[in-house]
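Notes for the one structure printed next.
The other protein chains are all here in position, but one chain of the complex has been omitted.
Showing subunit A:
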Amino acid sequence: MAALGSPARTLRGLLRELRYLNAATGRPYRDTAAYRYLVKAFRAHRVTSEKLCRAQHELHFQAATYLCLLRSIREHVALHQEFHGKGERSVEESAGLGSKPVVSHVASRIAVRYAMDCVT
């Protein structure tokens, strides 16, 4: 069986993704059907003692999968907006490429774009 970590951690991750999703609309994420469903499902499958519970494991696996889906989509969209679909660079942008490295804000770590090396 895959190592999943604690269910509470997965739930917190899911709620964080829901907050991100609803940040744009300004609607509280607690009003969404997804929030109510997730909280209810996690409550219903809570076990009170340290028993191996297959149903809980299945639910947790699904929750972890859903968390992976939401997180990956968010990061994919961020990368897409950062690097794709913008068309050509303007003259000013191209001229400024060599002078200062562009630090990406997408990934959590700071990475200097390798494309810069190719251009300069």
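Keep this in mind: a residue touches a chain if its C-beta (ideal position, glycine included) is under 8 Å from a C-beta of that chain, and two chains touch if they have at least 3 such contacts; residues count from 1.
The rule is simple: contacts and distances are computed from a predicted model.
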| item | value |
| --- | --- |
| Per UniProt record, name of the chain withheld from view ["Centromere protein S", "ATP synthase mitochondrial F1 complex assembly factor 2", "Small ribosomal subunit protein uS13m" or "tRNA-splicing endonuclease subunit Sen2"] | "ATP synthase mitochondrial F1 complex assembly factor 2" |
| Residues belonging to subunit A that touch the chain removed from view | 1-4, 18, 21-22, 24-25, 27-28, 30-34, 36-37, 41, 44, 57-58, 61-62, 64-66, 68-69, 72-73, 75-77, 79-80, 82-84, 104, 106-107, 111, 113-115 |
